[in-house]
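Here is subunit A:
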Amino acid sequence: VVGCSSKESSVEKKDGNKTSNKEMVIAVNENFISMDPHNTGDTNSNSVQSAMLEGLLGFDADGKITPKLAESYTVSENALEYNFKLRKGVKFHDGVDFNAKAVKVNFERIMKDNSLRLNSRGFNLITKIDIINDYEIKVTLKEPYAGMLTRFVSAKILSPKLLAEGKEKIAKDPVGTGPFKFVEWIQGDHLTVERFDGYWGKGERVKKITYKPVPENGSRVAMLKTGEAQVIYPLPSQNIKELENNNAIKVEKIPSTIAQYVSINTMKKPFNDPRVRQALNYAVDKDAFISVVNSGLGLPLDSIIPNKTLHYVKQKEYKQNIEKAKQLLKEAGYDNGFKTEIWGNTNSDTMKGMQFIQQQLKAIGVDLKIKSMEEGTLSDEIYGAQKPEDTKLQMWYVSWSAYPSDTTNATKPLFYGGSFPPNGANTAYYKNDQVDKWMEEVNKTADPTKQDEIYRDIQSTIYKDAPWIFLGVDEILAGKRTNVDGVVITPDGGIDVTDANMK
Partner candidate 1 sequence: MIQYILKRILEMIPILFIVSILIFLFTHLIPGDPARLVAGKDATLDEVDVIRAQLGLNQPIWEQYLTYMNHLFHGNLGTSLKTKLPVTDMFGDRFMPSIYLTLASMVWALEVGLLIGTLSAVFKNKWQDYLGMVTAVSGISLPGFWLGLILIQIFSVQLGWFPTGGAEGWKSYVLPSLTLGAGIMSMLARFTRSSLLETLKADFIRTGRAKGLKESVVIPKHALRNSLIPVVTIAGLQFGFLLGGSVVVETVFSFPGMGRLLIDSIAFRDYPVIQAELLLFSVEFIVVNLIIDLLYSFLNPKIRYAV
Partner candidate 2 sequence: MSNTLLKVTGLKKSFSIPDGMFGKKKTLKAVHDVSFMIPEGKTFSLVGESGCGKSTTGRLISRLIAPSQGEIWIDGEEISQRKESQLKIMRKKVQMIFQDPYASLNPRMKVRDIVAEPLAIHTNLSKAQRYKRVSEILEVVGLSEYHANRYSHEFSGGQRQRIGIARALIMKPKLIIADEPVSALDVSIQAQILNLLKDLQSEFNLTYLFISHDLSVVEHISDHIGVMYLGTIVESGPKEILFSNPQHPYTKALLSSIPIPDPRLRRERIILQGDLPSPVNPPTGCRFHTRCPVAMDICKVTEPSVKKGGTADHFVACHLVE
Partner candidate 3 sequence: MEKLLQVDNLETVFTKDKQKIKILHGVNFHINKGEVIGLVGESGSGKSITSLSIMKLFKGTSGEITSGRIQFNNEDLANKSEDEMRKIRGKQIAMIFQEPMTSLNPVMKIGEQLLEPIRLHLGLKEKKAREHAVSILKKVGIPRAEEIMSEFPHQLSGGMRQRIMIAMAISCHPQLLIADEPTTALDVTIQAQILDLMKQLQQKEKMSVLLITHDLGVVAEMCDRVVVLYAGKVVEEADVFDLFESPKHPYTKGLIGSVPKLGQKKDKLDSIKGNVPDPSNLQKGCKFAPRCNDAMSICIKEEPPEMNFENGRSCSCWLYKEERGRIRV
């Protein structure tokens, strides 16, 4: 069989362990965009980078923040100072030592270059980086930012030598401290990494991992079946039954932090009436949504954030109740329903979801017109409006995903009064002064209990106000050959291969 990549590599040195000579292929659904960790916005690039690069902090399997290149860390009470004790004896792939200096160059790079994605997400708030000693470093912020810890996960530490070589090199040829080191990246075809034998972490892992972008669902499944790939992510939900019956394959379901919803423009008639928005929520059968659109996978979205997200509190779900929905519409003065329009991009899943909403709303007399738009055009339509009055947006079918640890990112861009497009993704044009205040407040504290409290209030208030039709939380699927070990899919869709191995 040709193309089966799990062949033994005979020339490599033997360390007595047979499994370590295996090679693994991981097929993902999209192309990798960049290998510059400080400027990456897509999940797949992130996944690949995480094989080679590490940050001071990391996530565990549930998405909780744990130390990684830092042995431990502390945050000051005013949430302005972050102190890291660094791991000793860590080396970069190019042989350079990992230490506080290396961390500083990395952070300074992000601080200074405002074209980097991470710059605007926290790092531009940094005022000072103090090297306390070779293995201790302190970072001081201008103002508190609750998402900062998550950013320290994202800010992977690159070899200072590489940083000196410039941006282009960084984007193509990353050098970090991770368990695998970069081998080659053939644009559009594959990216290969090789076990880094000088890795600080313990454990056995495969010799080589090749990441392949395979956009076609059916082809990805075929690769898993033929053994051309040992891991595929995502696995299309339609194939779940078929694959579950296959002995050589195991299907993994991972609860995600992807929230699916329809945002409703709360400033536009008739949606300026909360009763109307609630009515829409009551009109939709979330379980049917999950079974029709998501092939039965996932959970209803029963808060404004997914249950895996930090500070999540379950709310009283809007269970489908057509009578109640009609009643609410009547109260709001829309006995005969109304006409409106829903926007969405042209992914087949989105189109499927929009059709479902259309079918559901028909029952309460809402005549929904579907307008699917090509991504760029859609983005222009949404962000082109400079003021809330200018927008033509009524409803938007979309999903949102943030790191489980990053509740700020899961709420502020979506519900904060200052996040109206084009300044954020608050496409519901939701503005509640109380909520705005809470959000500012929660950001200023480093105290988890206080955060918990505030977020509880935020969730219940917004959920009642119903600026969205709350639909579901995705369950993500991955497929693995049964002989695969130690490959972990995280709730945000990342692939952790630190302990990747094959039997």
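As a working rule, contacts are C-beta pairs under 8 Å (C-beta built on N, C-alpha and C of every residue); 3 or more make two chains touch, one makes a residue touch a chain; residues count from 1.
Selection rule, in plain terms: all candidates are chains of the complex that A comes from, given by their letters.
Predicted, not measured: the structure shown is a model, and the values here were computed from it.
Participant: Number, please: which of 1, 2 or 3 touches subunit A in the complex?
Facilitator: Touching partner of subunit A: 1.
Participant: How about subunit A: which of its residues touch candidate 1 in the complex?
Facilitator: These residues of subunit A touch candidate 1: 1-3, 27, 31, 33-34, 36, 39, 41, 114-115, 117, 120, 167-168, 171-172, 186-190, 212-216, 218-219, 222-223, 225-226, 228, 374-377, 379-381, 383-384, 400, 409, 413, 419, 422-425.
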